[in-house]
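Only a part of the assembly is drawn; its chains keep their places, and the rest are absent.
Chain lettering (A, B and C) follows the sequence in which the chains are written, and residue indices restart at 1 in each chain.
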Amino acid sequence: GGQSEPSAEPAMEQTTEIAEDAGNESVPPRASVSRLRVATTTSLYDTGLWSYLEPMFEEEYGVELDVLYAGTGKALEWGRRGDVDVITVHSRSREEQFVEEGYGLERVTFAYNYFLIVGSPDDPAGLEGMTPEDAFTTLMQNGEAIFVSRGDDSGTHGKEKAIWAIAGYDYEDVRTSGDWYVEGGSGMGPTLVMADEMRAYTLSDMGTYITYRSDLDLEPVVDQGDILLNVYSVLEVTSSRNPEMAANLREFLTSETVQDLIGNYGVVEYGIQLFTPCAGEGIQGI
Amino acid sequence: MILELENISQRKNGQRILSDVNLSFSKGAFFVLMGPTGCGKTTLLRVAGLLDKPSFGRMKYQSEPIPHRGKERLHVRRRMATVFQRPVLFRGSVFSNVEWGLRIRGISEDEISRKVSQVLVMVDLEGYGDRDSSTLSGGELQRVALARALVIEPSILILDEPTTSLDPNLRFNLLRRLKDLHSETGITFIMATHDFTDALSLGTTGAVMRNGRIEQTGTIDEIFYSPSTPFMASFVGMKNVFPAEFSEDGAIVEDLLIRHTSNKRGHGFLAIPPGAIVVSRETTVTSERNHFAGTIICIEREGSIFSISVNCGNLLMISSVTRSALSELDLTEGQDIHISFKASAVHVF
Amino acid sequence: MPQLLEAFRIALDMIVSGDPVVFSIAFRTLMISVTATVIAALIFIPVGCLIHFNRFRGKRFLVSIIQTLFSVPTVLVGMLVFLLISRAGPLGSLGMLFSPGAIVLGEVLLIAPILTGLTISALSGMGRDVADTALSLGAGQLQMVLKVLSESRYMVLTAVLMGFGRAVSEIGVAIIIGGNISGYTRTLTTAIALGVGKGETSASIALGIILLALAMIVSVTVNTLQHSEK
């Protein structure tokens, strides 16, 4: 992959136009320095949390915040290439590696929720109430009930692999064990749709499941177990053009007010708490 | 009658191109369609060839009405072939062009190659089969287009000026072969042409059009030797056409009395073929009944003959003489001479 | 851009080593898009002919609509076909969703406007001459149309190649109604999209190179056929 030294290039000349153009929708400012770019995982983006927080941050710091969404892998790749300033993702091991390689400053967790194993309400494999590892073992042994995997190396996919590992299976064996294991290659939303169409099980993050819930005939069958913990963290990119503003964003996310807002986000709309704020609580995830 | 056109009119863009055309083509005729440019020949041939539908009028094939669409129309159309005024060849070889009409009729390969070779010989293009159609000269192209239609052996062959790009010798040979084909096979030919030589040497019957109307129709001789209107007379090249008052004595044209052999009375026209007017330096007694004195206004070469304009009183008469006559009589412009012509040479209409 | 070199190396590797997964994806891609192109050509070239050779009210408007559909996004086609064949949709009982056949269906619809529109353009470029000549030699309507098509074959083949190009390179349909299922409906483009999502730039570009190699084979084949026919 694209290794490049986090280089500090001279600030660009266009800074003069910024003040006038800031906030104007149709004639956006051109200089990248005036904009802060945050890359977030698709599942987080799809909950709408960022659209909710973005104007607040922009108002508070007078900056144009560009929110980019992608899979965890791509978001980290952007960080490595210096194309974004801040990253919010949910894959502990890869985040730690990112920081270790010197691309990110520090992994700061700020919220969590749980992954769910969802399936059609009649629960053909009878997974209801099992632990995640038992549920997966049952699926593997059953060999009839379909399981749809994200299959895209996303954070969610990583989580699924981790569960297989705890359940004692080699992931390659699982992949190739039969038609019951369907390896999609799409985002969480399409994967949920596919599971619904196939009356299959899948592993989903809570946010996406909640937003899709009304259109689908899928119910959570397993939602307990530490392994299902899904922790979101924020990383400042070392090569950021605008390190101060990046730090501002980290502070913003972990500030008490915003933490409260995150805790209450979506409660009214979906009748369920989407995120539990956890800044400074030492919850690192698995 | 193999084909009949009844009250055919054609409009395009609100413009009247054909008006009330009635024509019938008898089986085995060689029908020649003539008329000035833009008079509607091509438009008429497209209707006759079932390529366009007329805005008004109807058509019959072998006395059966031709419907406006459907299998039957196609069936009649398949008995015809048209060679356009500006033929286009299909891409590919000369052979593939010529065989196409046979191929779509499902003729066998053997038959196809036999017929194509034959027809290529007929149009003097033996050995051209493999040539790419885009590399042909103008005259070669025209003959391939002709061959492509001939090979079908249609009952009615419609030709829109088929010999324009051919040199005189080739044209002569080709026309002779067409004539042979005509007498051998009894194909009905309908040919538009501007060339009187072609018309006279091939045609049996014909028509002259003017402004989208049929001006005269009849046998070729009638058209060329008995034009029925001044337009017709001037069109077939009669130069000395004059309005006249006819009485028992003869015809009065301006202040000249012209003797003729018709018994027409009252107002009308007469024409004297330029070739029938004899020019001489002195008057001699002959059997000719019309003698006038005049002055040569101008001498002009028209191809291989010379046209001499002679002023007789108020009348300008044109006589045509050969090169040798010109030099023997030693004629020059401004000279006073005599002209004479037989009463039987005067065409009255 | 070292990734580019890397990508070429990977692509070469995949081809030389005969990577079975890549080969099966490439083969599937080719089958799906060639099938879609052939079906679309068989239906929509004739449709283009019908439109061109007939006069009717609103013809120009219809042509505008067809040209408008050049702009239809693949995801829109994907969604519409999805609504049609998903379990809850009118054709749900056929169980076509997430199958290669469904992708073919979607791609046929996707490239229909391209084939129809370019066929009409190709025929418009020919003028009436060729049609008239064919008719004057006794061709029936169908024989005439076939002749005119064959005279404009260079343009028609460009249309087919353009349709193939669109089919083989599209993602929306393949993802939404194919589902990018590994070993079943995964095509080169959905594999690329997946790779891009994972941040595997070089590997994705390598797959793109393989896709272009396939397209090259198709275009050279078609061109050679056309020239040899002449």
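Basically, a residue touches a chain if its C-beta (ideal position, glycine included) is under 8 Å from a C-beta of that chain, and two chains touch if they have at least 3 such contacts.
Source: prediction; values computed, not measured.
Stoichiometry of the complete assembly recorded in this file, written with the chain labels shown: A x1, B x2, C x2.
Throughout what follows, only the chains that are shown with their structure count from here on.
Taken as a graph of touching chains, this assembly forms an open line, each chain in contact only with its neighbours along the path.
The innermost chain, defined by the distance from its C-alpha mean to the mean of all protein C-alpha atoms, is C.
The centroid of the Cα atoms in subunit A and the matching centroid in subunit C are 35 Å apart.
Centre-to-centre separation of subunit A and subunit B, using mean CA positions: 89 Å. Work out the mean CA point of subunit B and of subunit C, and you get 56 Å between them.
Among the residues of subunit C, none is found touching two or more other chains.
Counting partner chains per residue, subunit B has no residue touching two or more of them. Note for the complex: subunit B touches subunit C at residues 49, 51, 74, 77-78, 80-84, 87-88, 90-92, 100-101, 104-105, 148-149, 152, 154, 158. By the touch rule above, subunit C contacts subunit B in their complex via residues 129-130, 132-140, 143, 147, 151, 230.
Residues 2-3, 86-87, 97-98, 175-176, 179-183, 186, 190-191, 193-194, 196-202 of subunit C are the ones touching subunit A in the complex.
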